[in-house]
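A single protein chain has been removed from this complex, and every other one stays in its place.
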Amino acid sequence: MISMTNRDFKENLKKINQFDITKDTDIEELINSLKDTGFNAKRLALACEIYKEMINTPSCVKFFGLAGAIIPVGLQKVIHDFIIEGYLDVLVTTGANLTHDLAEALGYHHLQGDFHSGDFDDEYLHQEEINRIYDVFMPNKVYEGIEDFISNLEIPDTQMSVSSFLNFVGKQLPKNSYSVLRACYDKEIPIFCPAFTDSGLAMQLGFYNQKLNLNHFKDMLEMVNIAWDAKVAGICIVGGGVPKNFIMQSLQFCPNSAAYAIQITMDRPEPGGLSGATLREAISWGKINESAKYSTIISDATIALPLILWYLKKSRN
Amino acid sequence: MISMTNRDFKENLKKINQFDITKDTDIEELINSLKDTGFNAKRLALACEIYKEMINTPSCVKFFGLAGAIIPVGLQKVIHDFIIEGYLDVLVTTGANLTHDLAEALGYHHLQGDFHSGDFDDEYLHQEEINRIYDVFMPNKVYEGIEDFISNLEIPDTQMSVSSFLNFVGKQLPKNSYSVLRACYDKEIPIFCPAFTDSGLAMQLGFYNQKLNLNHFKDMLEMVNIAWDAKVAGICIVGGGVPKNFIMQSLQFCPNSAAYAIQITMDRPEPGGLSGATLREAISWGKINESAKYSTIISDATIALPLILWYLKKSRN
Amino acid sequence: MISMTNRDFKENLKKINQFDITKDTDIEELINSLKDTGFNAKRLALACEIYKEMINTPSCVKFFGLAGAIIPVGLQKVIHDFIIEGYLDVLVTTGANLTHDLAEALGYHHLQGDFHSGDFDDEYLHQEEINRIYDVFMPNKVYEGIEDFISNLEIPDTQMSVSSFLNFVGKQLPKNSYSVLRACYDKEIPIFCPAFTDSGLAMQLGFYNQKLNLNHFKDMLEMVNIAWDAKVAGICIVGGGVPKNFIMQSLQFCPNSAAYAIQITMDRPEPGGLSGATLREAISWGKINESAKYSTIISDATIALPLILWYLKKSRN
Partner (left out) sequence: MISMTNRDFKENLKKINQFDITKDTDIEELINSLKDTGFNAKRLALACEIYKEMINTPSCVKFFGLAGAIIPVGLQKVIHDFIIEGYLDVLVTTGANLTHDLAEALGYHHLQGDFHSGDFDDEYLHQEEINRIYDVFMPNKVYEGIEDFISNLEIPDTQMSVSSFLNFVGKQLPKNSYSVLRACYDKEIPIFCPAFTDSGLAMQLGFYNQKLNLNHFKDMLEMVNIAWDAKVAGICIVGGGVPKNFIMQSLQFCPNSAAYAIQITMDRPEPGGLSGATLREAISWGKINESAKYSTIISDATIALPLILWYLKKSRN
């Protein structure tokens, strides 16, 4: 048992809250009710509370790792608001999310419709040049828009870091869009993308700029510096993957490992991969502090993330 | 592609909704926003909409299957409200949920505390006679309370059906409790429990009444009659298991298979078990109608079910 | 840490086995190699070793819980062999598996083919009267065969226990089939089916025998007696569900809780349901002994179960 003698355990026991919901319940009340239940509901409530404490701790550097098709599915504005509201200080994400963010920022759209997931004819979709992401769609013509944009970019330095390049891209994008790239530019939030060349965006960049060699090592060292300097570190991991590991490895040998940690994922620990690893395991590595507050929610991020944002907005007023 | 030509597919495509959340958002607005996204968020929204339509269809007989530790974890009042509000007409559940419902109705409590799941010392818990359900606890002394109740029951008929017996039990319970058994008694909602002898409640009944032979076949036939008579059938499955199959098998050879179907589960189809089977598969069996509206949410019910109840209460006013 | 001081932990550490596979490897060697690795491979190896020890302990009563579509998918002979080889002493299963077992025993067949799972047109299947279980199929005409059989049964006692009835059914079935019902009859192995009325077999029985009231409570008490008398108890749980709980509840208040426990499932602990609960949690309930040897394999049973049987057959010679 962590940080608890067995005696403490018994004294700590309280009644389960057989909570009430009315039409007038608000999100803050709901989360407060769930706090005294169990399973994933409780861990969602705990994550909300931890995130609020992260925000209310001015010295806390909030690392946010984002994997999964979060932009295509409709959470661009949700992530945008995490940035604009000051709920994150460092964003680590996948090249795919940045590609999709760019597409939406340029006026293209991801698509959906009133039909069942699983009922799609992928051969037909291929003929029609419509790419499928489960029950979300992206027409191939989006690539043309990205290509136009990329082919006109005048990249200031072929050896700049990926994060500097992404900052430069953000600056070109429409100011009033929901773009994550633009919001990070506006708020001076660094975006790290360690697997940048694993994306449609980088593919087109590479085709148009054969000499491009964005410096990934510079990003790695800069990330370590940010982690090193953090008096208090807090992390929110959505979906695991490279963003999770990149944040975690940066904190591993720092003076202050994470004091707060939230994880939203559908992956589980038993097969041993990092995406599903418990936050508690990260204590052994020194990535998360022994006295950290942490919570993992096993949930589709499309459900959990909007609820957390909603709670944060509501409870801060 | 089901019920859709490829031409229809393209005409049906709409923009993903990059939705907005403010502190003043309400649950109805959130669900409406999620409707035009994808993944589980969309399917949660679709489930909400389908459930509302079920409620607004007076001829619809609403079958509700409940598996998993829903009462211990704190959703007793949520289920109670589904019953009291008229959101279900037939309840099929596990003996475990009924045992836990009885315990709470008799004034006992399930417990939780401010510690991490997974950090428990089960040997210590055993010594202390505290039974663990993930991060929820039930002391053994609850059994004594159930035993007192059971030993004083004067069962009217040793061969009555399980559902008649459960109705009889419900009648003995406090009127103002959150008890599911009592709520069903008050609203004249039948409770079916096909695996009743797989429960602590039945164990104690059996010990005190060696001649008891509650008639499970009578329940089975009564359930088929209800399904047979349903002009419109709607189903909501929480967690799968025997409750799912019992509802499904009753509808299989009926004139009207289910016109509405909702499923909340963490199980998946690939290993072939019924709990994770898609609702679409049930069409092949004739359990769900070809033109049914249906939605499966891959989510912990402790998150999805309160949201659905909240939406239903809010949107009906 | 259970049963281990931290000092013991360090002394216990050994090198991971970077094991070798050749064309001449046999299953015993493979399992022995996996023993010194990690993740599910290690836990499969541990389960094999535990099962072998259960078999080699003459006083061990081996409870086997079987849920999931194991007979339809092609594991009838595998289960049959567990019975015939003496690898189990008590079988607890679902009505569905018994229905499918009966079908195969009567000469009907489940079907499959050379196509992708997920690519099926369930409306077409319904028109053709072919029921789908993921990528396995059962034509409706199988029901006619079961109906013929059921309608001709002369049930000796309408109030007999379910297990006695299943023994009676087993006796009617062809001796040289792979039938689980027949094999249990031949080996005098009791079959318990707590949710018997949740099955196609019971539906037809009920239609043909309106007065039938098989005694489920008698089964419950008999199961408790077997568990009570077991000097050593071992359990193998495939898929969870009612069979898991029924075995577990029988052991809860016995003098000797389980000394060996194996679990094969795709369910996980986080949503709190019993099917995914860890075996360690069962220690708090007194269902599994504090000093028990146990192992959970997160795997489709269609892969893990044949490997275990293969290992047991090979290593016992």
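A, B and C are the chain letters, set down in written order, and residue numbers restart from 1 in every chain.
One rule holds for everything that comes next: a contact is a pair of C-beta atoms (placed from the backbone, for glycine too) under 8 Å apart; a residue touches a chain by one contact, two chains touch by 3 or more.
In this text the structure is predicted, and so the values were computed from the model without any measurement.
J.: Quick one: say which of A:Ala96, A:Leu111 or A:Ile297 touches the chain that got left out.
T.: Among A:Ala96, A:Leu111 or A:Ile297, only A:Ala96 touches the chain that is not shown.
J.: Out of A:Gly38, A:Gly200 or A:Gly234, which touches the unshown chain?
T.: A:Gly200
J.: With the full complex in mind, choose from C:Thr93, C:Gln263, C:Ser284 or C:Ser299 the residue touching the hidden chain.
T.: Only one listed residue reaches the unshown chain, and that is C:Ser299.
J.: From the list C:Phe39, C:Tyr208 or C:Phe253, which touches the chain that is not on show?
T.: Counting the whole complex, the residue in contact with the absent chain is C:Phe39.
J.: Which residue, C:Tyr134, C:Phe149 or C:Phe192, contacts the hidden chain when the whole complex is considered?
T.: Checking the options C:Tyr134, C:Phe149 or C:Phe192, the one contacting the hidden chain is C:Tyr134.
J.: If you put the missing chain back, which residues of subunit A would it touch?
T.: 2, 67-69, 72-73, 96, 117, 120, 122-123, 125-126, 130-136, 159, 194-200, 202-203, 205-207, 210, 212-221, 224, 239, 241-242, 245-246, 249, 266-277, 280-286, 290, 300-302
J.: Which subunit B residues touch the hidden chain?
T.: Answer for subunit B: residues 38-40, 118, 268, 270-272, 298 touch the chain left out.
J.: At which residues does subunit C meet the chain that is not included here?
T.: Those residues of subunit C that touch the unshown chain are 1-2, 4, 6, 9-10, 12-23, 25, 27, 30, 34, 36-44, 69, 72-78, 81, 104, 109-121, 124, 128, 133-137, 178, 266, 278, 280, 294, 298-300, 302-304, 306, 309-310, 313-314, 316-317.
Here, only the chains that are shown with their structure count from here on.
J.: Give me the fewest steps it takes to get from subunit A to subunit C if each step has to go to a chain it touches.
T.: 1
J.: Considering subunit A as a copy of subunit B, what rotation angle in degrees (nearest 5) results from a C-alpha superposition of the former onto the latter?
T.: When the C-alpha atoms are superposed, subunit A turns by 180 degrees onto subunit B.
J.: Specify, for the interface formed by the sequence copies subunit B and subunit C, whether it is same or different in terms of residue numbers shared by both sides, with half as the dividing line.
T.: At the contact between subunit B and subunit C, which are copies of one sequence, the residues are largely the same (over half shared).
J.: Averaging over Cα atoms per chain, report the distance between subunit A and subunit C in Å.
T.: So the centroids are 41 Å from each other.
J.: From the C-alpha centre of subunit B to that of subunit C, how far is it in Å?
T.: Comparing mean C-alpha positions, subunit C is 26 Å from subunit B.
J.: So which bits of subunit C are touching at least two other chains?
T.: In subunit C, the residues touching two or more other chains are 268, 270-272.
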